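Just one protein chain is left out here, and the rest sit where they should.
In order of appearance the chains are A, B and C, and numbering begins at 1 in each one.
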Amino acid sequence: MTSRFDLRRMGMALSAPVLAIIVAVLVTSAILVAAGDPVGEVWGTILSVPRPRVVVAIINAAIVYYISAVAVAIGFRMNLFNIGVDGQYRIAAFAAAVVAGEGWLPGPLNILLGLVVAMLAGGLWAGIAGLLKVYRGVSEVISTIMLNAIATVLVAFLLRKVAPQTGSNIVSTKPLPESSHVSGLPLIPGVSREVYGLIILAVLIGVVYWFILGKTRFGFDLRATGRSESAAVASGVKVKRMVLMSMILSGVVAGLVGMPLLFGQDYAYGTTFQPGLGFAGIAIALLGRNHPVGIVFAAFLWAFLDQQSNALQITAGVSDRLVLIIQGVIVLSVVIAYEVIRRLNVRIEQRRVAQALATQAADVKEGAPA
Amino acid sequence: ACGSDTPAATPGAGNTGTGGAPAAEQLKVGMAYDVGGRGDQSFNDAAAAGLDKAKAELNLDSKEAVAQNGEAESAREERLQQLIDAGYTNIVAVGFAYAQSVAKVAGENPDVKFALIDSTDAKGDNIENVTFAEHEGSFLVGAAAALKTKTNVIGFVGGVETPLIKKFEAGYIAGAKAVKSDIDIKVQYLTQPPDFSGFGDVAKGKAAAEGMYQANADIVYHAAGGSGGGVFQAAKAANKLAIGVDADQALTADAAVRDVILTSMIKKVDVGVYDFIKSIADDKFTAGEKSFDLEAGGVDYSTTGGKIDDIKAQLDDYKQKIISGEITVPTTP
Amino acid sequence: MGEPVVELHGITKRFPGVVANKDIELTVHRGTVHAIVGENGAGKSTLMKILYGVQQPDEGTISVEGRARQLKSPADAIDAGIGMVFQHFQLADNFTVLENVVLGAEKLHGIGEGARRKVKEISDAYGLDLDPDVLVEHLGVGAQQRVEILKVLYRGARIIILDEPTAVLVPQEVDELFDNLRELKAEGLTVIFISHKLDEVLSVADAITVIRRGTTVAEVAPRDVTARDLAELMVGSELPSPSTEESTVTDVPLLSVESTSLDNPLGGRPLLTDVNLTIHSGEIVGIAGVEGNGQDELVEVVMGMREPTSGRILLGDVDTSSWHTREIREAGIGYIPADRHRHGLLLEAPLWENVVLGHQTEPVYVTGPGGTLINGAAARQEAEAVVEQYDVRTPSINVTAGSLSGGNQQKLIIGREMRREPKVLVAAHPTRGVDVGAQAAIWDHIKQARRAGLGVLLISADLEELVGLSDSIHVILRGRLTGQFDPDRVTKEELGAAMTGATATEGAA
Partner (left out) sequence: MSAQIVQTEPAGPSVDQRTGWTGWLGSLVGWRRLVVLASLGLVVLSLTRVITGANDIDSSGALAAALALAAPIALAGLGGLWSERAGVVNIGLEGMMILGTWGAAFFASNYGPWAGLLGAILMGAVGGAVHALATVVFGVDHIISGVALNLLGLGAASYLAVRTFEGTGGTQSPSLPELPRITISGLSDWLGEIEQGRTFLVADVASVLRALVTNLSVVTVLVVGLLVLSWWIIWRTSFGLRLRSCGESPTAAETLGVNVYRYKFIAVVISGGLAGLGGGFLAMVASNLYREGQTGGRGYIGLAAMIFGNWRPGGLAAGAGLFGYSDAIYLRGGGDVIHAFLLPFSVFLLLWGAWALWRRRQGKRVVGLVSVLIAIGVFAWFALTSIFPRELTGMTPYLATLIVLAFASQRLRMPKADGVVYRKGEAS
């Protein structure tokens, strides 16, 4: 019975996203038709089998998105809305780039140092919001919005202080020593592009996230607090500490968001370092239902749409901003589909409970007179 | 509207080119714009004007694509690569943000020729680095401002505090100080990278310029892309003057505010783009840095509106001194 | 008896998997108090919600005052002259009494002065003693219920439904309520009234309908039946009766509260003042009091959820007043919270996770270095044991706690606490809203553990339960323990008087 149950559940879990994607395609097509854009070419471009180099780009984007989404998800699991991943990872990437750029330690150790610095910086920056919330009751929604903007100014200021004068139009930290580059993995045959070596980091983060949340006492406490703060308090969870801890933890992971970019692509933190990854992380975490595996799918879907839409301008003559509409519609239709299916599940569960109870009651009646 | 935006470069561009020659193989040019793209009445539009001019003269097939705010490095690479895949083997990458991606894609496609505007960070046998001496042009408009100010207070509004924009600031300050060493120059940037909204936030441009005018400035120079519209609005409201940038904004800006524009620092991106395309058509492409400085006519000041006719002689004097090397304009403030 | 004002014929309501109401027949006459009784889940509330338009019947007809009615929403029911006071109060805490009353009925007297005057008028006429401009969150339960009644009266309802109105009231308040009901009745209003307290039903009702498993099984007159008869009609079989047993009290103190006070962080009267009490091994100490007199705070202080401003809590002879909840629980204090949904359960989590809740550091449930991991297998095993021993009716331990009925949720909580063999059990309203059968089972468990030396701090609004279980009873009033009673000798009236502060109580202990 359990296995049938699980199969049904899996079917349900899969049917929701599929349904949602179909709805998203329909809605977007309707928009395209209304605007008089070529529907066929648009879908032809987006849904085409990606070329190998695009596959690499998709994987690389997904790696970064994944880390960002996990950072956001840690907060969500606690009912904390960390809008500040954006600022946290930029502060962290900057700090890591500065420290690793000095090349104080040899090769891999230097990379490790960079990662640790990033985690510290991200954790500290998020910790400000955590402290403000715990001790001053400041909503983390506001404080993280503010801290994002402050991070922007602060990093720009510090960057100018530390950047070597090169006459370049891109202000960057001192480039990492060659030995601190994390070499890519030639996972996809037929292209010279490589998948970020720090994909390992993403996998590790996923596993640790899954393990801590699902297997440890800390994770149990965290989930309990997210589900019902009052019940968690009564069960002995120190909620203030949990808030601070999970905010910091979220920041620590956020700190790692920029690392694949730093060690695998840019080799320095500069003014063109990709911003906005934190916001993508919010949508992806929600889409993946804050689940370590769900987020993998969400991150890939997001990266796939992002990368495939790059070609829209050139092949279909349609603004690639269309992809934002598709992504928005997907998010909405996925959650609506999940909601519909969740309600269905609740009903089924209730029916099962009621039926089981009915048989129990019947058994009792038929058995010994109570 | 964009067609009419082509500044300065159009004179002489007739149908005299090779447009009619069917035998000649079509030249395929891919344009990768910076954020804002064609129609931004500024930097990208100037590049587009260069393309348009080349189109009018040469047998040209072109494809254009534009960058988005906050996009990934891979998106830029992919844009360039897509253009190449579609057969556009001569690429103009508009803006220094493309430096890294051009370096990479150019390496992977040695037969494709690239023009990279505003950056010397990517070098290669198939890359032409098109740069401009913005500081030299800015020096001239700085001098113009100093010559024209009645209050001895002038201003500079930068969109985003990047080295490129600081180059404008440095030249402007140097020019103004060269005329009046005691002049008071207010400087304000709208945002800090990676928040590039300072190039598109008219409200902020307006507030910043207003502040300067109310603090007694009577001329404000902007290097703030789209936010510059706000600077002009503020000038209009305060009944004072402003200086445009990149294009001759007395021709391209919103008609209502054109009369407040004292002069503009013209950065002839169109010439840079056109020259690149032409050099390929003529099979004279050379890799490496190609500096469009004052001497090469890559930057200049505009005279539309006649507001600086009276000081033109003095400005040209400075121009000569810069060209001759008598004056060296700093690139950082 | 007056003419029929409410006639329900053949009402059937199916929920997914459950038939809540099946062919219900009910006739209520004008100017009567009509009681409806039945087990938990019998379908009483559902029937009332149908009559009030919150839910729509699948089959059957409703007629009100002789007219057939389609009640599609509460608005229709209000139109038909029906008002309802729900089992869980339907009040907006952050609204004033006035706002709560006029909401939805703004057309009657506006929302301003006129309405305020009207509210005062009704409040005075029925002695409800309500200030229209006080925020509802500042009111005690009794007053909140009066607001609910005021809401109904304000709309000029002629038929008033009260779903378990007395569950949270003390005897005096119950009496006041019943006085009010009689007054309403005298004015020709009709009252439909649901309660699990059968004596009350017998004392106030003019007619009683018994519902079992969704159908009406009997309509009786109160003078013809006893409470026991009623209970057996409800359950359909005979009942065990609560019996008092001989004392198991020892002189080993387990938990002592010494001169404990707790200030109100928002200012005003202290929440607890100089509370002293001791629980010995094998002793059940009951706390009687009107809700909001400091019971919750006392529990929270004992459980370490709040730190007392002064005084000490001793566990044996260890001072635990600055300990955290987790340490206190680890030291062997079990906790049955008053509000199971808010404090007792993770409604969206499966049963086996709920069994771990509150015992996250218990050796059985942890594994790994330093006990940092949760042992899922052990948790499941324990959950199976709880379900088995405490008769939690559930198909599996993998369903969510939210899908259990209230009684079964409560049994799960009691099971998870008792299975850990606590030294002391802090039990707040352990049988609230639980039907008679389940109630007896819960009492049995507590008594068994007491024999083995458990000390219990029992807080309950159910005086029967207090008197039946406790070895001694303290009354709490405005944060002070104002008197101690011997449960064998005290009457409910005496207790009630002490709880409301109506008498200068000198303990009869």
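Just so it is clear, a contact is a pair of C-beta atoms (placed from the backbone, for glycine too) under 8 Å apart; a residue touches a chain by one contact, two chains touch by 3 or more.
Values in this document were obtained by computation on a predicted structure and should not be read as measured data.
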item	value
Touch partners, limited to displayed chains, of the chain removed from view	A, B, C
Contacting the left-out chain in the complete assembly, out of C:Ile111, C:Val141 or C:Val217	C:Ile111
Touching residue (missing chain; options A:Asn79, A:Thr216 or A:Asn345)	A:Asn79
Contact with the hidden chain (one of C:Glu7, C:Asp58, C:Glu99 or C:Asp339)	C:Glu99
Contact partner of the left-out chain, one of A:Leu19, A:Leu105, A:Leu124 or A:Ile150	A:Ile150
Footprint left on chain B by the chain that the document does not show	1-2, 35-41, 44-45, 66, 69, 161, 186-192, 195-197, 200-204, 206-208, 210-212, 214-215, 226, 229-230, 233, 237, 254-256
Hidden partner chain, residues of chain C it touches	45, 49, 52, 54-55, 73-75, 78, 84, 86-88, 90-95, 99-100, 102-107, 110-111, 137-138, 151, 264-269, 271, 292, 297, 300, 305-306
Hidden partner chain, residues of chain A it touches	31, 35-36, 76, 79-81, 83, 132-134, 136-143, 145-147, 149-150, 152-154, 156-157, 160, 229, 239-240, 243, 282-283, 286, 319, 321-329, 331-332, 335-336, 339-340
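Note that in this section only the chains that are shown with their structure count from here on.
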item	value
Overall pattern in which the protein chains touch one another (line/ring/star/complete/other)	line
Distance between the centres, which are taken as Cα means, of chain C and chain B, whole angstrom	75
Chain A-chain C separation of Cα centroids, rounded to whole Å	44
Chain centre separation in whole Å, for chain B relative to chain A (CA means)	38
Residues of chain A engaged with two or more neighbouring chains	none
Residues of chain C touching chain A in the complex	15-18, 237, 303-305, 324-330, 335, 337, 339, 342-349, 353, 356-361, 366, 368, 371-374, 376, 393-395, 399-400, 403-404
In the complex with chain C, residue positions of chain A that touch it	215-221, 223-224, 227-228, 230-231, 233-238, 346-357, 360, 369-370
Complex interface listing, chain B residues touching chain A	63-66, 68-75, 77-79, 81-83, 86, 96-97, 99-100, 108, 118-121, 161-164, 191-195, 331-332
